[in-house]
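Heads up, one of the protein chains got dropped from this complex, but the rest are sitting where they should.
Read from first to last, the chains carry the letters A and B; within each, the first residue is number 1.
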Amino acid sequence: MKAGNLIHDPYNAIITGVGGQGNVMASRILGNIMSRKGYYVTIGETFGVSQRGGSVMSHLRISKRSVWSPQIPRGQAHIVVALEPTEAIRVIAAYGNSTVRVISNTRPIHPVGVIAGELKYPSLEEIRIALEELAADISFLDATDEALKLGQPILGNVIMMGAVAGTGVLPFDAEDFRNVITETMSKDKVEVNMKAFKKGEEIIRHAPAR
Amino acid sequence: MKVLGSRELLADVLAKELCIGCGACVSLCPYFKSYNGKTAMLFPCTQEQGRCFAYCPKVEVDLDEVSRTIFGAPYSIEPLGRASSVTMSRAGAKAPGNNYQSGGTVTALMTYALAAKHCDAAILTGREGLNAVPAIVTSPDEVKNYSLSKYTSAPTLAAFNQAVDEGFSRIGVVATPCQVLALAQMRSNPMDTKDYSDSTSLVVGLFCTWSLDYRAFRKLVAGKVDINEIKKFDIPPPPAEVMEIYTGSGTIEIPLAEVRATVPNSCDYCFDMTSEFADVSVGVVEGRSGMNTLIVRTERGRAIVDGAVKAGYLVIEDMPAENLASLKTAAGNKKKRALKKAMGEGIINTSDSCRALFRLEKNTLAGI
Partner (left out) sequence: MSYLFDTNEGARYLMMGNDAIVRGALEANVNVASAYPGTPSSEIIENLSKASLKRNIYVEWSVNEKVALEVAFAASIAGLRSICAMKQNGVNVASDFLLHVALSGTRGGIVLLHCDDPGALSSINEGESRHFARMIELPLLEPGDFQEALEMTKWAFDLSEELRSIIIMRSVTRLSHASGNVTLGRLGEPEGKALFKFETIPGDPDSGPVITMPVPPHHTILQNKLKKAVAIFEKSPFNTYTGPEKPELLIITCSACNLYSREAVHLLGAGNRVGILKIGTTWPLPPKLITRNLARTDKVLFVEEVLPFLEENVKVIAAETAAEVGIKKFYGKNDGTMLTINEMNPDIVVDAIKKILSIEYTSMDDGYAKRAKEHLAALAPVRDLTFCPGCPHRASFWNLHNALELDNRRGFVCGDIGCYTLGFLPCGFSTMKTSHSMGSGIGIASGFGKLTQFGMDQPILAVCGDSTFFHAAIPALINAIHNKSDVIFVLLDNSGTAMTGFQPHPGTPLDAMGKDLPIIDPADVCRSLGASVEYTDPFNTEETQKKLLALMEEKGARVLIMKQMCALSPEKKGKKMFEVRVDQDICRGDACGCSRLCTRIFRCPGLVWDHERQAAVIDEVICAGCGVCAGICPSGAIKKTEAAR
């Protein structure tokens, strides 16, 4: 398959969240989709100890030209997909720039320091204001809530992927997603994942643009 | 009364090894627990003011304020504290059993108080091996199982706090002087709790010159006696200078000097030999092994003693003058010793910025 030109090459995407949110899986599925379409894909992941309540971040580099560093350089992200809203801010502080696009889940996961009362967790409004200042475009999705309606909160990651597809920043769609998951998932899981993906696409298309 | 939190309690009492393990701070919250006669703090707590600090008999005790709560008058200069009568007593015919440390007065009083429904529960202290273990007792027939002296310090008030939590409202407590002092502080509602009501209906104070640290005492008797075989402890009057441990297979004597070495430091600061803030106080009578000294201090104490006598649970006799005099001397000496030590360390009536062990009117202190 001939890969088309990307809006940036390499296109740098960061999927971020908290251990246990399905971040690594989302980045691998997206990576596989783009790889199958003929692009070079490089993914850098942090997992291991960081899974135990820590922030988890995947760096995706998508390119027509070559493999790139598994770590995106500072200030070079094109899109940040946050499965947890404060993680968007954490990522932007290192990899953001004034043209970055952000898609964020609204559901907070409180760090233990917040649970213990030692740290403060911001309101969604505070996060929104900060992100609006730092990013060119932000969209919030109630991905976990929507996933709960589908019966599995973990599907929040797939809804977020659907949202990425819905923005059109990368050339992939629901069928590309289906092609990859039918190979990696058991049959009974495919349909609910497709539903989640399409839900994400739908939400982002109806989200008020800034 | 100055009320602070667990942080200060930890620094002033636990860290300085002044805690006697009375249990006043236990069963109120998940942080203070009692184990092997000692109080442990499991985790730090963030309360600026807590019941733990307010109830503790080893920090910021305002003796005049406590005395006003119990007697409506400031702390007394008298060696035996405020007393309406000092007599001898022993268990009467209606009292259960005959396995008493001396006269059986405490067992008799508590059995009567439960039987006559003066109390809905009694907080008593039993013994498991060498460990003194408190219990909530509701049946008059069970009281006799808790007779005899324990010698090791006990978290009796942990059971009291638990009984309050369980909803008992007329609780009878048998307690040592430090425990009686803590109870008196609880009864003065130091946290200004709304709708506070006193859950005690009778406080029977025991005479006490010191208690023993469980672990140290266990180490002392280990190898000398099978702990599970112990029936009774006793310290016969001078000049014997021994502790007697009665077992199924005979009596063992341990030199009193060795026993005294297991007394926690905290007892050195105790000024109270006769449980001055109790309703009635009970102790031995020197030279009269079948009798107790009985000090009646309050009106409700008087009412229960009278009732017990009338119902045949208790018998009262006059106290010989020489016994009374030597009791006063002993109590006075303990008081002077403790106050002198505390004064020497500058922990009485400290300035406001500094926390004190206890506070009392300057003239009273000078008088003592």
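Here, a residue touches a chain if its C-beta (ideal position, glycine included) is under 8 Å from a C-beta of that chain, and two chains touch if they have at least 3 such contacts.
Everything numeric in this text was worked out from a predicted model, so none of it was measured.
Undergrad: Mind giving the shown chains that are in contact with the missing chain?
TA: Output: missing chain touches A, B.
Undergrad: Out of B:45, B:116 or B:135, point to the residue that touches the absent chain in the complete complex.
TA: B:45
Undergrad: Touching the absent chain: which residues on subunit B qualify?
TA: Contact residues on subunit B toward the absent chain are 28-31, 33, 35-36, 38, 40-43, 45-47, 49-51, 191.
Undergrad: For subunit A, enumerate the residues touching the unshown chain of the complex.
TA: 18-20, 28, 31-32, 35, 40-50, 52-55, 67-76, 86-87, 89-90, 92-93, 96-98, 107, 109-117, 119-122, 126-127, 130, 133-134, 144, 148, 153
Keep in mind that, in the parts below, only the chains that are shown with their structure count from here on.
Undergrad: Mind checking the centre-to-centre distance between subunit A and subunit B? Centres are C-alpha means, answer in whole Å.
TA: 66
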